[in-house]
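A single protein chain has been omitted; all remaining protein chains appear in their positions.
We call the chains A, B and C, going by the order they appear; numbering starts again at 1 in every chain.
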Amino acid sequence: MKVRVIVIGFAALGAGGGLLARGATRIGVHQGYAPEQPIAFPHKIHAGDNQIPCLYCHSGARTSRHAGIPSASVCMNCHGLIEKQTTEIQRLKEAVQQGRPIVWNKVHNLPDFVYFNHSQHVISGVACQRCHGAVEHMDRIEQAAPLTMGWCLGCHRSEAHVPTSTFARVAKNVRDRPTPFAGEDCTSCHY
Amino acid sequence: MTERYMVGSFAEPGPLLSAVATLRRAGVAIHDVFAPYPVHGLDQAMGIRRSRLPWVTLLAGLTGLTFALAFQYYTAVFDWPLDVGGKPENSTLAFVPICFELTVLIGGLGTAGAFFLRARLFPGKREQLPVLGVTNNVFAIVTHVPRESNDGDLARRIMLEHGADEIEEREGTS
Amino acid sequence: MNRRPACEEAETAATAIATGSPLVQIGLPTGTRSTGFEASRRDVLSLMGFSLGALGLGSGCRAPVQHAVPLPAASTEMVPGVPNLYATTCGACSASCGLVVKQRDGRPIKIEGNDASPLTRGGTCAAGQASVLSLYDDARLRGPVWLGNPVSWEEIDRHIKTMLNAGSGDPRAVVLLSQTITSPSALAVLNDFRVAFPSFRHVVYDPMSLAALREANRLAHGAAVVPHFRFDRARVVVGLEADFLGTWLAPVEFARQWSRRRTADGERAFHVQCESGMSVTGSNADLRLAIAPSELGPFAVALLAAVARRVSDDGLAGLRGAGLAPDAPHAAAIDRIADALARHRGEALVVTGSNDVATQLVVAKLNALLGGVGKTVDLEQPSLQRQGDDAQVADLIQQMNRGAVRALIVWGANPVYDHPDGVAFTAALKKVPLTISLADRRDETGAHVRALCPDHHFLESWGDAEPVRGQFSLRQPLIAPLHDTRSGVESLLVWAGRPTDHRTRLRDFWQRELHPRALGAGPFEGFWERSLERGVVEMPQPAVAVHAFAGDWQGAVRDIVTRGGRPPTEAYELALQETVGARDGRHANNPWLQELPDPITRLTWGNVACIAPATAAAQGITTGDVVTLTTEVGKLELPAFVQPGQERRTISVAIGYGRWAAGKAGDGVGGNVFPLVRVENGLRRASAPVTLSKTGRRARLAPAQTHFSMEGRDIVQTMALGQDKHEAEHEHEHEALPNLWRERLHGAHAWGMSIDLDACTGCSACVVACQAENNVPVVGAEQVRKSRIMHWMRIDRYLEGDGEDVISHHQPMMCQHCQHAPCETVCPVLATTTSSEGINQQVYNRCIGTRYCANNCPYKVRRFNWHNFTANDDFPFNMTSPLGRLVLNPDVTVRSRGVMEKCNLCVQRIQLAKNQALLQRRPMADGDVATACQQACPTGAIVFGDLADAQSRVSKLLAGRRAYRVLEDLGTRPNVGYLKKITSKETT
Partner (left out) sequence: MSAGDIPITTSPAVAPTDLVQPTRWIEGSPSLHRITTDIAQPMEARPGRGWWICFGIASAALLNLLGMVTYLFAKGIGIWGLNNAVGWAFDITNFVFWIGIGHAGTLISAILLLFRQKWRTSINRSAEAMTIFAVMCAGLFPLIHMGRPWDCFFIFPYFPNQRGPLWVNFRSPLVWDVFAISTYFTISLVFWFMGMIPDLATLRDRAVGGIKKFIFRILSMGWNGSQRTWSRYEIVSLVLAALATPLVLSVHSIVSTDFATSLVPGWHTTIFPPYFVAGAIYSGFGMVLTLLLITRVTMNLQRYITFNHLEAMAKVILLTGSLVGYAYATEFFNAWYSGNVHERFHFINRATGPYAWCFYLMVLCNVLTPQVFWWKRARRSIPVLFVASILINVGMWFERFVIIVVGLHRNFLPSAWGMFYPTVFDIGILIGVFGLFFTLFLLFIRALPMIAMWEIKGVSHD
């Protein structure tokens, strides 16, 4: 019976340790984070039902590090014409009239030591959904991917433009092609 | 089922040794001998075979070695080959120290673990002492006493001849 | 707050600017809080959260909610995260160099040179690089102040105008005391002012005056101008106490001209420098003579005599034997110099910074004799800097005391601090009914005036400049004014009763005055837009009328000879010296400049009394002893510094220190030496007889380098002129050491750098540029003393020999990006590795700070964050102030405590360039990337590029004969190489 106690004890210890380890690796990972927004903006209606291209609003993604959140004035490009009035749209219009910026809750947050450049990925044809999930089906935006380094490397390793090893495998075509940017160099993201 | 034992306690290793020898010659089945320290020659007297634990050490050690080598090779060459100071990705010589350390570590822990299992020792186990003081200054011989024979008397006689301080017969579960 | 990501930060900044909300509310731009304690604390929390979760008591807690604030109205100008570049004009000194300023998310964060400028061609200086930080200086006034109380502009204008207009018809003068104004439009505004107030006078004031030079030219050529010196046309340059590579007149322009003639091999110019204290210029001269300030005149005369002998001009008969006594020192050297000068008539240039008319006249004669006028000395399109007139200033003080001045407006000058008679000036100020200061802070002078009307920082304001006649340059604001300040021009216009905003005024002026002269400029609109975009415009101006040399040089010679050399009575001479970091002291509150190691002494945070080794030995003085310098007008206690190369009987002291109203960083640093010299017959002296005495106390200096000998190691390599053309004997130098391991091939690029030790003057612009670009923290004097300075790029200084004749070398040293990097092998966590493009990359967020890499780095270029230097009140510099943090580069991580950092070849710029190439779907071209140091360098000593491309400039340079690697025999295989310094003892 003493034996059983000990066995159980060890088992519990092991299980606890395992759980702890698993939890420890989730530190700072906010997958599934979906905060309330000042204006309940439904991507489902805009990107989904009405098929508005992502880059129409998040135009920064084409040229800049930051995809950016559209100014209220951009919203008004359409909502100036649309008759349909909901409380949310009212809020938007108020904001525009008072010329005060809307304070959104940021969903996808990277640590400050990570430099992710949207334009690089957009131009190389990485679909927004690959990192942001099926936005067009989301009523409220939610962080779909874990956004951990391991996760980033997942793609970079399978589709890197630079060979994994810096040994002889360097491809001649690498230099002819527009400069590769991804690869696995630490300085691709950390500087 | 319960068994009968003959327990003889001695104050000195000398008499104990000769007693054990005589008992074996007389064909009495010695269950075990208890002593405060490992008495030289007792193994031979009891006819205990040399332990095979060193083989466990060898196996555990080799396991550690293989793991260390494989792990380092995998991480440095396969999982993410990085240019560290221009050194080759498979810097085997640099892997040697850790290979050695893990060999020793796993080898040592394996041996110790095997010992405790084999000797059925574990934390909190309630000790079974033939007589008090075997961990201090008393030596004790415990022999089996088959019911349908008079070995009991034989054992008792031999031990007395060799100057046992005390002899008693006990029942116990083996 | 601390963990705002760049994006949201950017947008908030933009918003703030757009909506005019105070910027102070903005927190850190991107910073690695998450590699700091906070992050770990948060993680511990979430770990706790997890375990609670595991117990089913609730889910793990999250990081604090972060916000993203878009602009209320979309801006076409500014895309968050994309830097904009605007051309403007530097306001750090009167040289008014053309700039291109990098504006990120609505705030200027980096100053770069304007390649379009014909004068500087993209060069900058340390002070210019640092001036962006002054924009975010906490000590700046937040708005106008009347009699010590903050007031509105309306109110203060009311007060001022009433007092100004009260005595219309009042004969007492309205005086504007300003530094040299190179802005034509501003000068035009003064005319309006003159119309409004007939008694208006404009007094120009320079802390380091060249009045004598202008006077001499008036006497000699009939035009009181500061000539436009053309070092690029000179084969022989003789500098007499003129630090033209470091601080004198237009150092950036001169350094560029000078280096262009130096690196042109064969045609290489020969440079002689005669000076008392070691200067940047002297440390780069082919021949340097240590002479005392009082010997300048006699020396010039002797030189004139020696030259005259050679060019045998009978008109100079009276000169023979004049000048220095035959036993005088340097007699031999003078013959050598004279030979060189005579051999290169028409290509010779002699410049002197002396503020003595006779000496200047003799030098003018020398230049005339050598046919320099019109060639190396351009009087017809002269420089418009240093127009200061000491006589007028002296006169002004008297008038003020007499009560003959009813209003004094001080603009850009700070006489209470930097005038020899600062005390007298302070007293005089009290006698003036209305005193106004336009300074950006309540400085020494501002503390004694009635009205403080803060001017914009030059990055906030419009303007123009004409540093050299015909060379125009425009200034445009990079950011909306941070505080309630007003352009000085606007203020003057308001008080003159014709309020106009600066931009309109400027535009009108250009349309009215300049556009007509711009030949073939087309309609004004286009001209204006182009000019703004380009920043600089060349518009030939009518030549100044000058005649051939007609000055009474014999008289000058007589004066000098009769006056004799050094007055025999006193032992030493004090020589004021301008240094590249402190300049004239106006940037004193700029921590970047305070912590910039002086290229000569390598000291930070303060000035010292430089004493020759021989003198120090004789007086039993060692570096660090506090000595008292006493002149007939004042005394000053300073730590002594034994400076090889210092003239034996001269003690040099840097100006620009010892301010008491500059701000937190600048106050009480060093000692103010201005009051120790005098104004003699209307001219500010830069030297004075001085006595030296020990106080017995010792001071702790803050040196960035303590040992100046190379210990016979092959660190700075030199080669004699022409040697680089000899083929065979240097072949072996280029045999690479064998590689112990398989050769690794690089990826698409192999970034490398070449540093030309022959072109590097040590001016340190690159050091500040690097600091600004890479968010390098300022650590303060105490940490520098502990040799914990953080600069990624330092300029090592080595001396050969001791005493007065020393050879000195400057060697920029930063991470060498070894391909066999010792640091990488020892890092336990792979925080530093070689990238596929040959960069030795340092990953802050992986670093745990064992410092093993730094120990194993033979170049000692790695820098460790010993403390948390950001947002830490123990280090009250720009990174601690919410305002100061706005200068941080959002594209570079702000390092937290306990991580290692170092030069990474401006990898953020590489990434940016690569991304642009990608967006334009083109391969990268050579020159797409310029590192901060390279961009800042006025002499183009630094070249960055792709070693994988055999045609790139850097590849060619590093394949050349002059190329070598530092500590090559260690086999570290650096991607940063150096070009050997060329030593030439004589012109070819």
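General remarks:
Just so we're on the same page, a contact is a pair of C-beta atoms (placed from the backbone, for glycine too) under 8 Å apart; a residue touches a chain by one contact, two chains touch by 3 or more.
On a predicted model such as this, the values are computed, not experimentally measured, just so you know.
Within the full complex, the chain left out of the display is in contact with A, B, C. The chain not shown here is touched by just one of C:Arg863, C:Arg965 or C:Lys981, and that residue is C:Arg863.
In the complete complex, the residue from B:Ala21, B:Ala35, B:Leu59 or B:Leu154 that touches the missing chain is B:Ala35. Against the chain not shown here, subunit A presents residues 21-22, 25, 27-29, 146, 148-151, 153-154, 157. Contacts to the hidden chain, counted on subunit C, fall at residues 35, 37, 40, 705-713, 715, 783, 786-789, 794, 796-798, 811, 813, 822, 824-830, 846-852, 854-856, 858-860, 862-868, 896-900, 966-967, 970. Residues of subunit B in contact with the chain left out of this view: 9, 11-15, 32-40, 42-43, 46, 48, 50-51, 53-54, 57, 71-72, 75-76, 79-80, 84-85, 87, 91, 94-95, 97-98, 100-102, 104-105, 107-109, 111-112, 115-116, 118-138, 163, 165-166.
Just so it is clear, only the chains that are shown with their structure count from here on.
Subunit A and subunit C, compared by their mean Cα positions, are separated by 44 Å. Taking each chain's centre as the average of its CA atoms, subunit A and subunit B sit 60 Å apart.
Of all residues in subunit C, those that touch two or more other chains are 742, 744, 833-836. Chain contacts: subunit B has residues 83 touching two or more partner chains. Remark: subunit C residues 3, 5-8, 10-11, 15, 19, 30-35, 39, 42-43, 46-47, 50-51, 53-54, 60, 62-63, 65-75, 79-82, 742, 744-749, 833-837, 839, 841, 843-846, 891-894, 904, 907-908, 910-911, 914-915, 917-919, 921-924, 948 touch subunit A in the complex. Residues 739, 741-742, 744, 818-825, 827, 830, 833-836, 973 of subunit C are the ones that touch subunit B when the two sit in their complex. The residues of subunit B lying in touch with subunit C in their complex are 82-88.
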